[in-house]
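Taking it in order: structure first as structure tokens, then the write-up.
Heads up, one of the protein chains got dropped from this complex, but the rest are sitting where they should.
Showing chain A:
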Amino acid sequence: MMGGRVTAQHPDKSGTADPPHDGPLLRVEGLVVDLPRPDGAAGDTVRVVDGVSFDVPAGTTVGLIGESGSGKTMTALSVIGLLPDHATTGGELVWRGKNLLRPDTDWRRVRGHQISMIFQDPLAALNPSITIGRQVGEILRRAGRPRAEVRHAVIDLLDRAGVPDPERRMNSYPHEFSGGLRQRAMIALALAGSPSLLLADEPTTALDVTVQARILRLLRSIQREQGLAMLLVTHDLRVVAHVADEVVVMYAGRVAERGPAGAVLRRPAHPYTRALAASVPAVRTKTALADPLPGSPATPANRPSGCAFHPRCPLARDRCKAEVPQAREVAPGRWSACHFAEEVFTP
């Protein structure tokens, strides 16, 4: 396997070879992201990510789930330093023991080589006027690797991502690929720099239903084979159930609940997770009938006071409107940001 050899020869082109560090590969600690309000005056900002904490241990897949606008994409983008212009951040992103949010972070060494990202729409995410092969191999070429070696690596990467006949297809342009093939090319591109964390923002949402499962299986197998860590952003509970080891449930820019994926989905410790799970048929029960989530999601722009979920929560009472619930460890490894988690959760 060429890719394996690539990693061995160039353990870390950045020269920042990991100093031994304890703890997870990535620790997100009280992450805050403020964005300027689109129509607001200067200085008027919205806190789209509000004190998010979770860990991504090496070699595991963490699912990041929540309704539209809950801040999943912003959380993922901050990990690779690609937030929109004028975004400001707070908290810590501890990557291999070093805080990435410090101003002296050399993002160019982190991006692609240590952390890489695949995006929702592979057609838009690929450059229309550059061949697939060149785009996949660019990071290696820019690292000064000889042409023949880059070519071999590209063929191997495309092959492992399941692009058939890679030697020929590497000369194609993105528009000549089907949706599924484009996402496979995008995966090859993201793996080219031998990263140890892959951020995947809704990697299957833009694809045909029949292709979605195949791409997910591919991601899962690549992640396992290479011992990659993966942060998988999705709004689909079924994806999390199939692929993730850990899950982080977000609501209106905050973490509602986190813990081992299977346990969280089977026995939620937060009313929001419970409602989310009940809204999807096949996850908890075999019944075809699902209860849709009542009400509409809170947005960070007008987040309700106290617990942001309280207008939709069947358990809400006065305390919920007044006091923001802090995440508590309600059972080993199970964290819930609900004042009354014990009423939901049965250990």
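Note that in this section a residue touches a chain if its C-beta (ideal position, glycine included) is under 8 Å from a C-beta of that chain, and two chains touch if they have at least 3 such contacts; residues count from 1.
Note that contacts and distances are computed from a predicted model.
Q: Going by UniProt, what is the name of the one chain that was not included in the view, given "Peptide/nickel transport system permease protein", "Molybdopterin-dependent oxidoreductase", "ABC transporter" or "Electron transfer flavoprotein subunit alpha/FixB family protein"?
A: This omitted chain is identified in its UniProt record as "Peptide/nickel transport system permease protein".
Q: Among A:35, A:49 or A:110, choose the residue that contacts the chain missing from this document, as touch is defined above.
A: Spelled out, the listed residue whose C-beta touches the missing chain is A:110.
Q: With respect to the chain omitted from the figure, which of A:88, A:127, A:178 or A:221 is a touching residue?
A: For the chain that is not drawn, the touching residue is A:127.
Q: Using the definition of touch stated at the top, determine which of A:44, A:176, A:208 or A:342 touches the missing chain.
A: That would be A:176, which touches the missing chain.
Q: Could you list which residues of chain A touch the chain missing from the display?
A: 80, 82, 107-113, 116-117, 119, 121, 124-130, 135, 138-139, 142, 173, 175-176, 186, 189-190, 192-193
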